[in-house]
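What you see is the complex with one protein chain gone and the rest in place.
Just so it is clear, A, B and C label the chains in written order, and each chain counts residues from 1 on its own.
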Amino acid sequence: MSGNGVRKTAILLMHCPDQSGIVAAVTDFITVNKGNIIYLDQHVDHVEGVFFMRIEWELCEFIVPDDKIEEYFHTLYAQKYKMYFRLYFNDYKPKMALFVSKMSHCLFDILARYTAGEWNVEIPLIISNHSDLESVAERFGIDYHIFPVTKDTKDEQEAKELNLLREREIDFIVLARYMQVISENFLKHYPNKVINIHHSFLPAFIGAKPYHAAYERGVKLIGATGHYVTTDLDAGPIIEQDIVRISHKDTIENLVHKGQDLEKIVLSRSIEKHIERKILTYKNKTVIFS
Amino acid sequence: MSGNGVRKTAILLMHCPDQSGIVAAVTDFITVNKGNIIYLDQHVDHVEGVFFMRIEWELCEFIVPDDKIEEYFHTLYAQKYKMYFRLYFNDYKPKMALFVSKMSHCLFDILARYTAGEWNVEIPLIISNHSDLESVAERFGIDYHIFPVTKDTKDEQEAKELNLLREREIDFIVLARYMQVISENFLKHYPNKVINIHHSFLPAFIGAKPYHAAYERGVKLIGATGHYVTTDLDAGPIIEQDIVRISHKDTIENLVHKGQDLEKIVLSRSIEKHIERKILTYKNKTVIFS
Amino acid sequence: MSGNGVRKTAILLMHCPDQSGIVAAVTDFITVNKGNIIYLDQHVDHVEGVFFMRIEWELCEFIVPDDKIEEYFHTLYAQKYKMYFRLYFNDYKPKMALFVSKMSHCLFDILARYTAGEWNVEIPLIISNHSDLESVAERFGIDYHIFPVTKDTKDEQEAKELNLLREREIDFIVLARYMQVISENFLKHYPNKVINIHHSFLPAFIGAKPYHAAYERGVKLIGATGHYVTTDLDAGPIIEQDIVRISHKDTIENLVHKGQDLEKIVLSRSIEKHIERKILTYKNKTVIFS
Partner (left out) sequence: MSGNGVRKTAILLMHCPDQSGIVAAVTDFITVNKGNIIYLDQHVDHVEGVFFMRIEWELCEFIVPDDKIEEYFHTLYAQKYKMYFRLYFNDYKPKMALFVSKMSHCLFDILARYTAGEWNVEIPLIISNHSDLESVAERFGIDYHIFPVTKDTKDEQEAKELNLLREREIDFIVLARYMQVISENFLKHYPNKVINIHHSFLPAFIGAKPYHAAYERGVKLIGATGHYVTTDLDAGPIIEQDIVRISHKDTIENLVHKGQDLEKIVLSRSIEKHIERKILTYKNKTVIFS
């Protein structure tokens, strides 16, 4: 929800071994150098002994030049505290590629938000293994590239996709009900940068046909899970989950229908958190700043 | 929520192969014989081809005597339509036994409702494998029987428990965080009459320590599931489920704490549906009438 | 969610003074005449003494001709039981007009479902008091008519709108964040046929700027309400409501943003219930069949 007319800010996401004095040190660095802190949230995982922080400050009077902040911060703090950190600026619009197959509900939801200017993001292209949603892409004036995938052509097609993503300088990928498993090799190029929506309340009903499995088990709630894709199927870090109540009256068709509303909302919330730089991943879990 | 001063009713729960004319036949039987229908809900499972119905009617002017209704219904309809049915009267107070171990939250919630007269039920006794909650039972004036269970004594102790349950004419059993697996033999005596609360959103995190597993997985919601106990661990027919939102800030201790509120509410809702005769089980699923 | 290839059915919605024998009579009428009942749900409002029912049956072997069912039912039952009833056929696609102003989120959500064929409905036209969303209508190939409304031109413009709606044989209207009050005269033409989405949990925050009011009051949840429009502002029969959790961290802008997801889902659920003929209104309330 960053927009026009807002002041330029820097956003720092970091984690490091927990120790006293970090908050004071980092906030002091910013304040002393005339940065105006507008957001600070931190979290300590006492089990792992890890400190996490997200801090955002206005740059208008900050005396360190934008292109030197990373270097200075690295030299003065990151080394000392053994920090892993990433620095972002709010005036950069990240580039998101969409992967789709045949179902349109998530795609429409994302493109509607995009058209309305809800998110600080660019969508340069859509990739699909099918032609079904080409007309949707056309309506919104977005390039649509078809890469049919079979067992034999998978490596080759993924290589082409990666080329295209590189050419268009894509920052992260959203699988909007894309019905193909992404290879380990592909994921190496986008670590914790591929967001998927799984149509169940993970870890229940991993794999294909979760609504059928939910129907068979007779559950009273169905869910959806937005997560980063890792090589372990449906087991990547969870970003967001939600559920909806069902009953014995619901057929599998009803579950699919009710689930679609969940899927699109949960996926869009996950994307938004990613765009807003509010997610830190650590081991196989996420810290989601508010 | 049946109470005093209400008129006597009969409640019929039934299922049979789906075919046309059942609703008309059954409602006609009741209406023609001067029963006043105050509740009717039905459900057709088109996949299995099974018809389910719950119907309740006032008996004040019903011309079939109470103790003949079952026989008449069996002869005139159940045989013809191959029905499985059960008949209840609202003036009978079912007898519920509670099984507990060391945690008090579900027990207190149940006894508070009992004391307030929320449910049409008797609680003649509490059984436990520990003495921890004896003082709670005493406060509410309910018999507390301790049957310590070890691997070697399990059969013997369950036999004693069954004797006691038979003596006290117990109709159904609630495991209010009872930390013992019930044997197959025991369950034969109470088929679909033992209600358990599992502290996860089943089928996620089956078995022991679900909050630890939820923490490890990094889920964003935790759940609780009320279900009938079958010989297949945590896999019996689900009665009720609910969830609560958590975040990366929650420790395992927090999950346990937040989960306890869920557990007690979900368990009490499950018990209430059972007492109100609103549950039909079929295969491994439930039909929950509203 | 009715679709192609399904068998033709009749749907009867009715209410009448409660009395015994109605279910038996109506189901008997259908069964005896070889209709196959596939849905029956009923409700008795014991306070008002009113009986409500929705019943749906397959017509393939029904011996009463489709165009005679209404007459027969009126003659044989409706008169006798003082019923108010409406009869629908599932092979008729109702015609829905959308009214919009400047915000696109509800419009996109509806058109995405329409394009995906989720609903048994036609959308012949969109009416607006502004030109902002014309390009959205164009993308989906739907006629867009602009009727700018001022205090002075309101009567005249509404007359033109009514003409257009009549010409296009519109059955019901959806106000998808249309920022104009509809006049009493207009509503006479579409009684309980104009669905609105109000961006609060009614009856809290009636009127304009509910998110501002929610922010001022410091509530911890915000809501949305789908309802039929009556002459009493925001006080018509409620169809559907839902909420989302907020916190002190949420600005008014955040509330608006979070609320939009609620609004579109709640509005679409309300529309779906209307299309599926699952709503009965009585006095100022709704009976929503499942």
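Note that in this section a contact is a pair of C-beta atoms (placed from the backbone, for glycine too) under 8 Å apart; a residue touches a chain by one contact, two chains touch by 3 or more.
Computed from a predicted structure; not experimentally measured.
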item	value
In the full complex, displayed partners of the excluded chain	A, B, C
Of B:Q19, B:T75, B:N185 or B:S247, the one touching the omitted chain in the full complex	B:S247
Residues of chain C in contact with the chain not shown	43, 45-47, 201-205, 217-221, 223, 237-243, 247-249, 251, 284-288
Interface with the undisplayed chain - residues on chain A	20-21, 23-24, 27-28, 30-32, 35-38, 40-42, 44, 46, 245, 290
Chain B residues that touch the omitted chain in the full complex	1, 104-105, 108-109, 112-113, 115-116, 118, 136, 139-140, 247, 249, 253-254, 257, 261, 265, 268, 290
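Heads up, the rule we're going with is that only the chains that are shown with their structure count from here on.
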item	value
Contact graph of the chains (line, ring, star, complete, other)	complete
Identity of the chain that, by mean CA position, is farthest from chain A	B
Cα-centroid distance, chain A relative to chain B, in whole angstrom	42
Junction residues of chain A - those touching two or more other chains	247, 249
